[in-house]
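Of the protein chains in this complex, one is absent; all others appear in place.
Each chain gets a letter, A and B, in the order it is written, and its residues are counted from 1.
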Amino acid sequence: MVCHRWGMAVLGLFLASAALLAGGCTRASSNSEEVETRQLAIDYSGIKPDLTGKIQVDGSSTVYKISQLAAEEFASVAKNVEVSVGYVGTGGGFKSFPDPAKQLDICDASRPIQQNELDQCVKNGVKFLELPIGIDAITIVVSSKNDFLRDITLAELQKLWAPGANGNGEVTKWSQVRQGWPDQAVSLFGADSASGTFEYFNEAVQHDKKKTRSDYTANPNDNILIQGVERNQFALGYIPYAYYVPRKKSLRAVKIKLKDGDEGIEPTAQTIAGGGYHPFARPLFIYVNLKSLQRPEVEAFTRFYVENAAAIAANAGYIALDDSIYSKVRERLMKRELGTAFGGMLKEDMNLTTIMDVPVMYP
Amino acid sequence: MSVAIEKQKIVRLRPRRASDSRARAIREVKEMTARLILAGSALFSIFTTLLIVGVLLYESSTFFAEVPLSRFLLATTWGPQYTPPQFGIWALVSATLVTTAIALLVALPIGTVVAVFLSEFAPFWVRETIKPSLELLSAVPTIVYGYFALAWVSPALQTFIPTLPGSNLLCAGLVMGIMIVPYISSLSEDAMRSVPMLLREGSYALGGNKLTTAWNVVIPSALSGIGAAYILGISRAIGETMIVAVAGGNIPKFTLNPLDEAQTITANIVTTSGGDPAHGTIEYQSLFAAGLALFVMTLAFNIFGYLLRRRYHQAY
Partner (left out) sequence: MSDIAKIIAYRKRQDWLFSGLGLLCMAIGIATLIALLATLAYEGLPHLTWRFLTSNSSSIPERAGILTAIVGTLYVIAVTFVVAVPLGVAAAIYLEEYAGKNWLTNLIEINISNLAGVPSIIYGLTALSLFGVVFHLHRTVLVGGMTLALLVLPIIIVATREALRAIPSAIREAAYAAGATKWQTIWYHLLPYSLGGIATGTIIAMSRAIGETAPLLVIGAAGYISRLPPPPISSAPPFLSFAWLNSAFTVLPMQMYNWTADANPALQSRAATTGLVLIMLTLSINAAAIALRYRVRQKLKW
């Protein structure tokens, strides 16, 4: 009927114009909330545009941000190469890395390879290169609505995250951590057990990479952790630095005090690179399968990654290593020096200026 | 070609040829194949149901080999990373129930009132202008509803309740309720419209106005159809994923407080599968245990609703 068509047309026009007017006009007068990203220079000259093939990268959700950016930049020149980057977690990445059926070319890792993973690689004859590409700082965050927690000592952190008899934490209220803090229930957020961040944090706080209380919200997706923390003024969480940076309005980084009476150190580019943000500044790695390196596209991508690591890591929100370190990394790649420098162990509080001084060993 | 003009006398317009029986044979083969293919396609729906049930049962069986059914059904914590891993389904079911209840509190009254209004009160031109907007509501993808809940409804609620966390069950429930209104109203309206005019006229003759007619005559007659609509709404609310995953929260906990941030069964499945658990791990299997719980809940309501609908179809 005529009424039907008229009705629909009128309704549609009305709704559309109401919505667009409301939205468009209001928007025009407010400022755009774009996070500024420093665009450091990247050198694309080494990439041949006619490369083809597939590259699989997976592993740490921390390193994911860097690898994804590297893949994007690389693919903007090498248009016929398909680079896929996942974030299943450092543990998950190292599970797939030694398995030839999984075809994982590059494993992103926010901690060095551990002994059992190393044994698997040796068992399957998988040889690899360990290449540091940037620095992350595990950031302890609270909501900006939180008005009492500005700094915390390592001892308090340890107490807060320590497991009790049944696996749950012993601390249930903030007043139990420090006198003067409110008598409210603690709400904790952190990485899941497959995450390198998880192991590194527990190693640094509990001196045992698997030891933590289990009654906290664990999730491999850092965005979920962030949302949980920023909405609850009695929540605390630990996340990689690059996930904290865009959220400075709603999250606050807690200053770390080594012991009572110390000056609390806040994570900033200077404190992290200079070694002041202690013990949570840690190097980030990519582990490259030697056999994959024989493919020209993987070789080109890895070389591009390593040569531009400083710019890519910085653009992704992390901290770049020293230039001297990067030149040593490039040398390691060129010489195909296999193995790991850390002996399959997790050393928290690694000295970031000397990580390339220890020679790598492949058993 | 032959034409029957008398009972036993068939006149042929052309002599029978050998190719006739060949053509008939081909036609019969075509008929049989057509029938088989069509029947197969219809049976495919049974196959699909068996597939779904089979997959859920198979994968859950490995789960229940490790986690006793009693712990699954009775415990109230859901924490795969605990030692030992905790898998109390009530943590997730409680959030599902809370969001469903809130959604129904919104959708059932609004949906029914709209249905009664459109079927009994609205003049033709009003009905034709307004019904398209209901169709529009149901055409919006649920992820868009989820974004809307997070970006607009949640801050709006926070102005009334300042201590409200950014994602909470109330917010998700409210938006889910609006999403379900078209389902309830269109099915209820269909049920009400199919009530014969005679019944209404009887009521008008006795002096009833539209409201009393609707309340005393139309609604009771259409009750099974309206009930079927309600049940469809319940089932839809239980199975809804994106709105609760985005706006309801991602912390599994047992709670009946709508102002809390909690994870429903569906949101749990989405978040856990997003972490890509390897096949064979307890996390992977927990996906299917949760899926089985969800399937059982919606199956019960679906079958109930189907039986109700069949009854209302037969009434007139």
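Note that a contact is a pair of C-beta atoms (placed from the backbone, for glycine too) under 8 Å apart; a residue touches a chain by one contact, two chains touch by 3 or more.
In this text the structure is predicted, and so the values were computed from the model without any measurement.
Chemist: Out of B:165, B:239 or B:258, which residue would touch the omitted chain in the full complex?
Modeler: Looking across B:165, B:239 or B:258, the contact with the absent chain belongs to B:239.
Chemist: Among A:95, A:231, A:247 or A:282, single out the residue that touches the unshown chain.
Modeler: A:247
Chemist: Out of B:101, B:199, B:223 or B:270, point to the residue that touches the absent chain in the complete complex.
Modeler: B:270
Chemist: Which residue, B:25, B:39 or B:105, contacts the hidden chain when the whole complex is considered?
Modeler: B:39
Chemist: At which residues does chain B meet the chain that is not included here?
Modeler: Residues in contact with the chain left out: 1, 27, 30-31, 34-35, 37-46, 48-49, 51-52, 55-56, 58-59, 109-110, 113-114, 116-118, 121-122, 130, 132-137, 139-148, 150-152, 178, 181-182, 209-212, 232, 235-236, 238-242, 245-246, 266, 269-270, 273-274, 276, 279, 287-288, 291, 294-295, 298-299, 301-303, 305-306, 309.
Chemist: Contacts of chain A with the missing chain: which residues?
Modeler: Touch set of chain A with respect to the missing chain: 4-5, 8, 12, 15-16, 18-20, 22-24, 26-27, 32-35, 37, 58, 64-65, 68-69, 71-72, 74-75, 79-87, 221-224, 226-227, 243, 246-247, 315-316.
The rule is short, and it goes like this: only the chains that are shown with their structure count from here on.
Chemist: Could you work out how far the Cα centre of chain A sits from that of chain B, in whole Å?
Modeler: 39
Chemist: Which part of chain B faces chain A closely enough to touch in the complex?
Modeler: 79, 81-84, 124-125, 128-130, 132-133, 136, 165-167, 249-251, 261, 271, 274-276, 278
Chemist: Would you mind writing out the residues of chain A in touch with chain B in their complex?
Modeler: 1, 3-4, 6-8, 10-12, 15, 86, 88-89, 92, 95, 167-168, 192-194, 214-215, 217-221, 224, 227-228, 230-232
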